[in-house]
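Here the complex is missing a single protein chain, while all its other protein chains stay put.
For reference, chains read A and B in written order, and residue numbers begin at 1 within each chain.
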Amino acid sequence: MIASTETGPALELIGLTKRFGRTLGVDRLSLTIPRGSVFGLLGPNGAGKSTTIRMLMGMLAPTDGQARVLGIDVAADPVEVKQRVGYVPETHHIYRWMRVGEVLGFCKSCFRKWNDQTCRELVELFGLDLEKKVKHLSKGTQVKLALLLAVAHEPELLLLDEPLSGLDPIAREEFLDGVLRTICERGQTVLISSHMLDDVRRLADTVGFLYEGRLLLQDNLDTLLASTKRISATLGDGCRPTQAPDGTIWQRIEGREWIVTLRDFTPEKLGQIQATQGVEHASVIDLGLEELFKDLIRGQRVAS
Amino acid sequence: MQIDPHSHVPIYLQIADGVRAAVAAGVYRPGDALPSLRAMAIQAHVNPNTVQRAYDELEREGLIYCRRGRGLFVAEQGLASAQSVTGNGVRRALEDAIRAGQTAGMSANEVRQLFTSALQRVTQARSKQP
Partner (left out) sequence: MKWLLWKDYRHNRIILLLGLGFLLVPHLFALYALHRQASQSWGMQHPWQYAFGVSSYAGLLISLLTIALIAGSAIAGERVDRSAEFLASLPIARRTIVASKLVLVMTIAAVIWATDGALFGCLAAADSPEMGRLFPDWQKGLAMFAAVGLAISGIAWLFSSLTTSPMLSVWAGMVSPPAIIGGTAYMNHLFELRMSDDQLGLFCAGICLTLGIAGFIAGTWYYLRRVEP
């Protein structure tokens, strides 16, 4: 058994690349996630989030680069990685003919560590019927079963790939509470990729934004939201600004309004905008995560 | 504890505000124990680190204090502290409103008139309540 560093980062991606024919699914992705943090992996559909997570689980071979999960090189020892990581995929393919109880028995036999008590508690919390076949479970129940399988073996890292898609609000809350419990009880490291920005906002302390396989930014969520502002400036007739300040994510002109979304906001940058020729007045607006997300994508689309 | 993930106010501040409001309203009295980190995190459906940050902020303010091994408790001067911080919040809200008025092109007098009439309205409505 390859020893893992107990104090090292939970995840280390070094230039991870995946090519599908001529398309780059993941482009030289480099990322480090420390233990104990909750990392939100955001990005539009097709950005490479699922591809990245599958490579972390050793279910997809990277074209280039390296992934180290809990200090273990995934390509060298994927089985050890799977022992220590809990994985909830986007679509579930648990054997449909198995009963819930059989699934638990089957999985228990694979893992070195399996906490029977956690398993029992979650079966009760999620209201799982051990005799029911997987094919007869509702979507929400299947997801809860997947979460149970992911946490019952006391993983050091949880990888959640769009776990909330297709769930009703109650099921979503139950799932997130299940994840929260592990975070509270065990200081769980979590990587969650999700479009449910509200939930990411609640859970994540750090976020990373993927676009077309590239990491656009990685930052502490509170810091990111506090330091990214939208500036709305009124322009004089016929004036067109020539340059936006450093750190501009996106800008557009609508009639007499010049709107700039800016990272690492400082009063100097505001001054810069106010001093730009033609600007009559400028005000600063805070951004929520959803608006930030959209502005990032819009900015990327304009750039390409 | 209701957290609004859409709000532009950082979540840890929302939690701190929530606890402060609860203290000001008498839900938590001086000497009362605050919900544990874990309990508050699960109740508010947020990351416990965020709750920790909120509690740190409140401890810094002097609203709560930590008794080793026993948890967090509302301080004796908690009520006064809560009210003063709430006062700061009101001042900030007023300043935001004034700035909004100025952006819209209102003069200082117009803003003052608006404020006076609004204050009258609210006071009257409150006095009408049983």
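The rule we apply is simple: a residue touches a chain if its C-beta (ideal position, glycine included) is under 8 Å from a C-beta of that chain, and two chains touch if they have at least 3 such contacts.
On a predicted model such as this, the values are computed, not experimentally measured, just so you know.
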For the chain not shown, touching visible partners are A
Which of A:83, A:182 or A:300 touches the missing chain? It is A:83
Hidden partner sits against chain A at residues 57-61, 78-80, 82-83, 87, 89, 91-98, 105-107, 109-111
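In the analysis below, only the chains that are shown with their structure count from here on.
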Between chain A and chain B, the Cα-mean centres are separated in Å by 31
Given the complex, residues on chain A that touch chain B span 38, 173, 176-177, 180-181, 183-185, 197-199, 201-205, 222, 225-226, 281, 283, 286-290
Per the touch rule, the chain B residues reaching chain A in their complex are 3, 5-8, 10-12, 37-38, 41-42, 45-50, 99, 103
